[in-house]
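I'd like to ask you about the structure that follows.
The complex is shown incomplete by one protein chain, all other protein chains being positioned as in the whole.
Just so it is clear, A and B label the chains in written order, and each chain counts residues from 1 on its own.
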């Protein structure tokens, strides 16, 4: 284990990468790259990891199963569609759809396992509710064991850490230009990935450009958090809707679609709002020489990004996906350090 | 392992706690408490446990996964919504919804695993069918390996055993007053838990009060079984609809909602029948000094029981849930004793 990781205190929660210091993230990233290069994972035999997926998952599910296996952990795997709706509001009179309160669900699972991963996307019913990240925070408050965010309404820290690892692996300099660009998509998607990507790149100290059409701002609290992280790391954050200047000279282009905050609970209005924006698809001409293309996957080919980008040498998407495994193994080691 | 458990014959089935002698249940409970206190589980390496969930599950699924892992068993986990409907009637011409007969499903799974847990709730189509517990009994007849009831139409023995363990853990005296009370709920629920709770408490020798509004009788065969168990154990059973006298002096109050037998296959009539009964919610004033509150979970807060009860010192619901793990570990040990 790397020196820094070995001497750092155990992680109590893994909710948003920006809650960790830059040194902590660097140590996790370094450890992930060691693991990728063949270092033996810690032996966490006898420890149990619970995973509760309230939304679909391919990479997260597969990579956490593998991470737990490589660490010799026991794994309890629960799928939300085999459960019932969970209530998160304190004091609720539960005569509606929800059959169990997060207080009990978290409290019970915390009796069975030593750490708990939860996937709970934005509900798109109410922006204020999603901004409060109610399910993840409910589990954090009531589980009594470390809770790992497997993508919540607000954050996707496992993806952010894997992306950081990928930038290190590909030797993209810390001061390089990093563009996070909105892309058109037939459905309104949550903001957890763009929120986390923006904060990851600013925390790493990069010259970050957030590129999106008007109306696709990320939430002001996220922008403030990204600016705080940029200040700490010596990086910068610029917001623009001008693609030409944004892409020029970029070392990394990260594409992602997300729903406008203006139409959060109104998919029809959102669809109309973005109707003219189908051209927001990353094509080869958008990539400066040597630039890398990143995306968290799943990605819609020839909608979010052209085949020629994904199938060309610029694409780092499979590296990102592989690094999910190594990053998460490093996180689990740190939780049980 | 406790002396008694070590010398008892292996369990061939675990369908209804009342099928075991009082001594056998006491031995299982004692073993569960040893395991809870840190005793090493048996090593059942090389044995495989199959779990088939034809209905949703949180606690049962997680706690059986953990029990199998602690015993080093291999685990085959199957979810009913990834299968097809199962036929249970002998001689059926299977040209309807069911794509496989329980004879084949059980026979095949019995070739792969050494014990099989099945969850199959009441279907609410036909009371006589549910009373016959057709899926569980079909698997018992055709699997050729021990079958564990993970909650059937009629019984939930794992919950009952965990509840017995909890009463022992909390030192609720065997002769104390135990109230099982009906509660209002927006949906008609099965009777497996109240059936098993009633029989567990009478089998333990308690002064049992079954409290429910008129029309919410449990089935006469269950009441007869509870009376038989009370007679064997020296306990008693009283049925009443008077909450004041029922709750007075109780050491334990167990709340649960269930569907009236009168409206078993008619949810609309059932909803009307219970419309005036929303006041049947356990509140702090219902608990005598020192009384413990129990519920199998999931529970609807402020519908079945008030927050003030669940969040106060009377609540034993998380202990019950934790004891599921230890009770089931003890059951698996006894199956492979």
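Heads up, the rule we're going with is that a residue touches a chain if its C-beta (ideal position, glycine included) is under 8 Å from a C-beta of that chain, and two chains touch if they have at least 3 such contacts.
This one's a predicted model, so the numbers in the text were calculated from it and none came from an experiment.
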{"item": "Which residue of B:10, B:99, B:248 or B:271 touches the chain not shown here", "value": "B:99"}
{"item": "Residue of A:11, A:86 or A:299 in touch with the missing chain, whole complex considered", "value": "A:299"}
{"item": "Touch residues of chain A, complete complex, unshown partner", "value": "53, 56-59, 61-63, 65-66, 69, 77, 79, 81, 186, 297-303, 307, 310-311, 317-318, 321-322, 325"}
{"item": "Sites on chain B contacted by the missing partner chain, in the whole complex", "value": "48, 50, 74, 76-79, 81-84, 87, 90-96, 98-101, 103-105, 107-109, 111-113"}
